[in-house]
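Excluded from the complex is one protein chain; the other protein chains are retained at their positions.
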Amino acid sequence: MSALAVEDLHVWFDLPGGRELHAVQGIDLALEPGERLGLVGESGCGKTTAILAMMGLLPPSASVAGRVLLGGEDILAGGDRTMRPHRWTDIAMVFQGAMNAFDPVKTVGSQITEPLERAGIASGRAARARTAELLELVGISGERQDRYPHEFSGGMRQRAAIAMALACEPKVLLADEPTTALDVMVQAQILELLVRLTDELGLAMILVTHDLPLVSQACTRAAVMYAGRIAETGTTRELHHAPLHPYTRMLFQATPDLRGTGAVSSIPGAPPRLDEPTVGCPFSPRCDRAFAPCAATRPPLRTAGTGHLAHCHLEGGA
Amino acid sequence: MSPQELAEAIVPATADTRRRIPLWGFLKGHPQAAIGAAILVVFALVAILGPWIAPYGPREQVGPIFGTPSNPHPLGLDDAGIDILSLLIYGARITLIVGFAGALVAVVVGGLIGIVSGYFGGRIDNLLMRITDYFLVLPDLVLLIVVASIWGRSLRNIIIIIGLVYWTFMARLIRSQVKVVRERAYVKRAQALGASHLRIITRHVLPQVLPLILAQTVLMVALAIFLETAISFLGLGDPNAPSWGRMIENAFDRSAISYGAWWAIVPPGLAVAVVIMAFNMLGTAAEDALNPRLRVSHLLRRHFRMRPLPDKDDAR
Partner (left out) sequence: MSETLLEIEDLVVRYRQGRKGVVQAVDGVSLSVAAGEMVALVGESGCGKTTTAQAAMRMAPIASGRIRYRGADITALGSGALRPIRRELQLIFQDPYESLDPRFRVRDTVLEPLQIHGIADDREGRVRRALERAGLTPPELYLDRYPHELSGGQRQRVSIAAALALEPTMLLADEPVSMLDVSVRAGILGLLDGLRADGLGVLMITHDLSTAAHYADRICVMYLGRIVEEGPAAEVIGDPRHPYTKALLSVVPRPDPDDAGAPEILRGETPNPADVPTGCRFHPRCPVAQDRCRTDDPALAPAGAAGHRAACPYA
């Protein structure tokens, strides 16, 4: 059974004047235990909103539809009521800019102990010992739990944030741009840590990022999001070597490769507004292979082998 | 490069209109601001039209000492037999003028020092902030008693005292804001271009902190009115200007309480309270609208709604 399955997830936000922004427009995802899935896309494509919905961390202006299955149980069905028992204990999240996730006036350790005690997992000395263990797990000496956040570097704070997310031994970890503000070398360290943790703990992880090379190196599968939908999903190899959707290919072409010699080209135009319904394929105005049906009808689902899917009018790949 | 590659679609104007707050939309979105503004409009009209709408003159004896509220004098008479309603109407003018003028002095002095201090930083900042600290630690009441007894009791002096007491607050606030704006890349760019300090301050820094200054000015007026009332109550007010504070002081002085003449104290007291509250409602709402950081993070609240899935044809 999948560790996490998302079925037809939608998120809308109320806008002033009674309008709505359809931020996530029906996405499907599935993760096996120990699997790392990259969720890639440009800013505003709905990737962060999607994982916030999976955590049930949305503001009152949001409304949600669809299913979020954790070990077969739909935890979204009853809204916050059914979400709450699972949040942090079964499904946890590392936030974007997690370096700022810590309260500056409390020690790092006490902030990791807190969820442990709240969940009734451990308290007192046992909680301290568990906190030390968690910090060691992410590569920080357990003795440093009495330090304050400002005594940690950015990379260490990010590690501690990961330790905090892992405190209640969740089965699924959602990581939102966990390395964005970090330097290349620290980024490599954090990525190595996340890979090791998922392997050792059998943790299923969604890595949300705008950075395709990061996903290529850290994940086995990826989903490319565009305008609130998943344009293409497949193994990172399939996406790189045989993309079905032109957006995937154009994103790779827009990414300079260290030793690559090919031309790097940007994608013209900008993503569509999500507060108005889109007709046809939302990517068609920017697509280099758009043809008549793209602007008029919604693209059909194409498959190439198991698990490699794309919503595109083109037959036979991009 | 091809024109097609360059032509990114213009992003339509989004909800990012926070920077420009249309007055009407602001009042609509903040009912407390609307109520505050409405109250102030009424008081301002009363102050402006005072001489025309007041039934009697402010020094005109029209009946017995501490005459009770009755038909021609709905709020009664004071210790000199003067109509309280008329006094209240004339007092509105004095009180509001002192409030606004005092706040203006504080804002201009404090704003200027805050901008210079925050923008230039370094030694100038140190010096100006040290001076500010000295003023800050001076006890307000002692300062104003000393100043009033040296310079004498006049409206002008009260306005200066209010300015003296409150400019430090403004200076610190503006300084901290300017320090933030100064680090903005567009200020750096102007510096890199060799723009003069005056140009950078007037073109980039001031417009950015102006809304905050305005919001604070509104709050400052409330404080100034409060201080004026306190000064007058202590008997340091202008004897020739019947402000609300003077009315209260006068009533106490002439033993209105032992006469049981509550009407000599309650109306001016209530007027002060209502006006201060109105300024506060407007000012805090403006501050809230201008400073999104004061708002609570949405991640802490999770009361999203569930809804049924849309029709397949519609959504995909």
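By written order: A and B. Residues from 1 in each chain.
Convention: contacts are C-beta pairs under 8 Å (C-beta built on N, C-alpha and C of every residue); 3 or more make two chains touch, one makes a residue touch a chain.
As the structure is a prediction and not an experimental result, all values here were calculated from the model.
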- Looking at A:100, A:141, A:255 or A:303, which makes contact with the chain not pictured? A:255
- Write down which of A:126, A:264 or A:296 is the residue touching the left-out chain. A:264
- Task: Using the definition of touch stated at the top, determine which of B:73, B:93, B:182 or B:204 touches the missing chain.
- Result: B:204
- Note on the structure: Where A:101, A:121, A:186 or A:290 are the choices, the one touching the absent chain is A:186
- Task: Would you mind spotting which of B:23, B:137, B:150 or B:185 touches the chain that isn't drawn?
- Result: B:185
- Item | Hidden partner interface residues of chain B, rising order | 1, 3, 5-14, 16-17, 19, 184-186, 188-195, 199, 203-204, 207-208
- Residue positions on chain A contacting the omitted chain are 42-43, 153, 155-156, 183-189, 191-192, 210-214, 216-218, 235-237, 240-241, 250-252, 254-260, 264-267, 270
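Keep in mind that, in the parts below, only the chains that are shown with their structure count from here on.
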- Item | Centroid distance [mean C-alpha coordinates] between chain B and chain A, Å | 47
- Message: Applying the document's contact rule, which stretches of chain A touch chain B when the two form their complex?
- Response: 8, 10, 12, 15-16, 25-26, 53, 56-60, 62-66, 76-80, 83, 265-266, 268-270, 273, 285, 298
- Query: For the complex, which residues does chain B have touching chain A?
  - Reply: 4-9, 11-12, 15, 298-299, 301-310, 315-316
